[in-house]
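As structure tokens, the structure follows; a few thoughts come after it.
Complex shown without one protein chain; remaining protein chains in place.
Up next, subunit A:
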Amino acid sequence: MTDLSRIRNFSIIAHIDHGKSTLADRLIQLTGGLTEREMKAQVLDNMEIEQERGITIKSQTVRLNWQAADGETYELNLMDTPGHVDFAYEVSRSLAACEGALLVVDAAQGVEAQTLANVYQSIEHDHEIVPVINKIDLPAADPDKVKLEIEEVIGLDAEHAVEASAKTGIGIEEILQAIVDRIPPPTGDREKPLKAMLVDSWYDPYLGVVILVRVQDGVLKRGQQIKFMQAGTQHLVDRVGCFTPKRVELDELGPGEIGFITAQIKEVSQTAVGDTITTVKNPTEKPLPGFKEVQPVVFCGLFPVDAADFEKLRESLYKLRLNDASFSFEMETSAALGFGFRCGFLGLLHLEIIQERLTREYDLDLITTAPSVVYRMDLAHTKNEDAKTIELHNPADMPDVNRIISIEEPWIKATIYTPDEYLGGILKLCQDRRGIQKELTYVGGRAQVVYELPLNEVVFDFYDRLKSISKGYASFDYEQIGYREGDLVKMSILVNEEPVDALSMIVHRGTAEERGRGMCERLKELIPRHLFKIPIQAAIGGKIIARETISAMRKDVTAKCYGGDATRKRKLLEKQKKGKAKMREYGNVSIPQEAFIAALKMGDDN
């Protein structure tokens, strides 16, 4: 255990591409956490998808031991936090475990909007922020200008900003010294009852569930009987340790320290991020503040393309959930799609990540139905049933319209930071999505805009569109602000006169026509031509609100086919048949599986 005065806990704030991962690697290397040979580029983003998308999904932490100028060895805990709005709560818990942050700014590009949002979040947690001007080796580097920008735009004193190049190794020692000198040590009391925060958890096939903790008070030891205060469960600690980034076992974790424990827990769902850990014998009186139960907000159906894969899908979902308690699933049956699962996610990115992992790691071909939020409906009484309020997760379960007294939908408060040149496009986007502007403030050349938006206007592709309008510069953060009544209707999509339940969605009456038209246009592009012409229609109740037609195929015939071609033609036929088996048929129309999600993404013209 290390004395509080020699512990520093920090995170790194950086815009994508400004060198966060490279800097982290360099810090690990310099402090000897890994040998040259063990360094794999960007150690912290270790999941394949994380590396490809350049985002962090799970919190990672690395303990660096470093001898400072005063001759003392310090324990520096670097916390790498998830980088996406879908995981906003996880981010806030990770930040709560630190006392400071490095703000990494590209010496050539300067402060970016995304950085700004993260800095403010860090400041909200009372963090000490150490500015680092990275990439000073670049020819276009202008550290003085960037310092001025940090002072003017963010309002931080940049006089002592560290100039560095993570790529060449310049300034790395100075960064470590600045962490020691400027970030305050954590506070805590070793003599008090144990009080620790559950920062994150994941499933490891050898260890079971590994829990990342930050100890506030008291000591966390192997052999202790501990209690999760929110969950109300008890567990026996069988391992205590930290990552350097290699796993190192320790005897105990003291106040201010960040590390991991295992406690013979089999499922991540038993460990809620933000929960307070204490001992059974001598529990603390008050849990840590800020606990929130993470609840899925976006729902969609996942169905195997091949019905025979249903069990495999069930098993795969179960395995994924071992490591990610924030999504839920329950069985669902659909007339057209057969057996599948209704799954809940934190957001659309989370949905896409899970879908991608199922496809890639578990080799499943899936059909994903239109994402939906949870609606509340007041239903009138019928002959057989009393009036009641229901929660609707699936547009396919929409009750008889005549029985619906009112529908309520979830709303969010969205905060967007953007360079002001993109403001016009962003305001239009929010306006188009039924947003209500609450605030608009300018800071330097940037704007902060706060909107209230219906969540169902956001789940499809709002984030993608925002990124595209702002060329990636705008940041987006949101919180749910409750339910409001809305004029909502169920829009069905008919392909060759037959409703495709996977594409039906609940939309606002005012935007229904535009959404319907967009869907029909995109489906026209996504569905290949058939032997007959295919009408594609969007309908509300019995009323058609939009229509497109895919014309029939005219010619598909091999001109020459003789004895030598029999093999080739047979193989082609077998391939075609296989491809056809991967599509779903509605009204004799084969719809490629990628069309289901692609149809929902609204194009630039919308």
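Some observations on this one:
Here is the rule we use: a contact is a pair of C-beta atoms (placed from the backbone, for glycine too) under 8 Å apart; a residue touches a chain by one contact, two chains touch by 3 or more; residues count from 1.
The criterion applied here is as follows: contacts and distances are computed from a predicted model.
Think of the chain that is not pictured: of "Heme chaperone HemW", "RNA polymerase, sigma-24 subunit, ECF subfamily", "Riboflavin transporter" or "Tryptophan synthase beta chain", UniProt labels it "Heme chaperone HemW".
Contact with the chain that does not appear here is found for just one residue of A:71, A:139, A:223 or A:564, A:564. The residue touching the chain not shown here, chosen from A:69, A:248, A:280 or A:573, is A:573. If you put the hidden chain back, the residue from A:280, A:553 or A:598 that touches it is A:553. With the whole complex as reference, residues 531-532, 553-564, 566-567, 569-570, 572-574, 576-577, 580, 588 of subunit A touch the missing chain.
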